[in-house]
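The complex appears here minus one protein chain, its other protein chains still in place.
Moving on to chain A:
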Amino acid sequence: MTSVPLVSVFSADDSSKVTAKHIPLPAVFQTPIRPDIVSFVHTNIAKNRRQAHAVNPQAGMQHSAESWGTGRAVARIPRVSGSGTHRSGQAAFGNQCRKGRMSLPIKVWRRWHRRVNIKQKRHAAATAVAATGIVPLVLARGHRISQVPQIPLVVEDKIESYEKTTDALNFLKRFGAFEDVQKVVSTKVVRAGISKQRGKKYRVRKGPLVVYFNENAKLLKAFRNVPGVEVVNVTRLNLLQLAPGGQLGRFVIWTQSAFAHLDKLFGTYRYTSIIKDGYQLLRPLITNPDLARIINSNQVQEKVQPAKTTKVLHEVQKKNPLKNSKAMDRLNPYAKKQRAAAVAAIKANTKGTKKIKKNKALKKASRAAYNKVAASLNDATKAAVQEEQDIKVKYFSVQKGAAQTE
């Protein structure tokens, strides 16, 4: 980027007033975002606050148990000696046994802490700081920043002299940070598990992080009772606070001097850091990570071959042209006209003939004629049957009404 992004410093009393209009962004905020480094460093550094614990070394072993050996129809596990109690003869010592010692009992000399290379730690911190200046990342971490006037939020040094919590609260309200505090308050939950009994009754979310510079600042006391808010000096920026849980994008409120100190702390791309001796900010692998923009740029589009369109050689299912008129048209373009001509011809033939109107009189007449014919047919059939009967009676001496056996 040739142009350096600029940041405004806000007045502590009035969030609409800007005391310094355009301050260049410290180079840390341009560091490439490296969630892999942050994740690695975080998992290791998070182990460093652990306190040694161990299992009682004698646990499960305070017996004079001996194995009964073979030949007694029992498993060969050591068994508790003595008699007169249920416990005698029961299995002991093994991790599989009830009341036995655990396998690989925890020792105090377990390696609790991890050391991480200084450079890695510094890169992680730099990335975490950069991420605090990127709105989508702060949103993704879950901070409520819809009312915050600017990210990164830089405020004049006046807040470093706040002593009262009310001042701190009002300041947060003015700058839209109170929504985040409210989130913390409303999501305070009783912790699940035994830690309740070990002094960690509640699980509290992280709210804004206030970063100051001057060591004499009193704001620590002002802010420390506000739930969720943490206060830290720039010189002691902690990855565990900048990226809690290894998740980038904490909502940070900087004081002006703290913000200005970042360039000395982390250095820039032009000169290495003064304080972190010889530390050079990580350089990005790709200067322009916007793939879409690169692909759509003139330089790339000029060289690129035109996009291949899928050529359909034939349809997936064969359609019968004799039945499917569209398929027929594809084979014989003239077929469409032929069909139209046929239709037109039919129409032409029927053009002169009037459409027969069915009128009631005609209907009646035709019905009468039909009935007449039907009736005459009926009579004829009856007559024929009768005639047959008569002939039978006359020539075959069959009695009237008698059934024919033949």
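Methods note: contacts are C-beta pairs under 8 Å (C-beta built on N, C-alpha and C of every residue); 3 or more make two chains touch, one makes a residue touch a chain; residues count from 1.
By our rule, contacts and distances are computed from a predicted model.
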item: Candidate names "Phenylalanine--tRNA ligase beta subunit", "SEH1-like (S. cerevisiae)", "Adaptor related protein complex 3 subunit sigma 1" or "Ribosomal eL28/Mak16 domain-containing protein"; UniProt protein name, chain not shown; value: "Ribosomal eL28/Mak16 domain-containing protein"
item: Which of A:Arg141, A:Lys206 or A:Lys276 contacts the chain that the document leaves out; value: A:Arg141
item: Residue among A:Ile33, A:Val211, A:Val226 or A:Met328 touching the omitted chain; value: A:Ile33
item: Residue, one of A:Val80, A:Cys97, A:Ala126 or A:Ile151, that touches the chain absent here; value: A:Ile151
item: Which of A:Val7, A:Ala65 or A:Leu209 contacts the chain that the document leaves out; value: A:Val7
item: For chain A, the residues touching the chain missing from this view; value: 5-8, 16, 25, 33, 35, 131, 134-137, 139-142, 145-151, 176, 247-248, 288-292
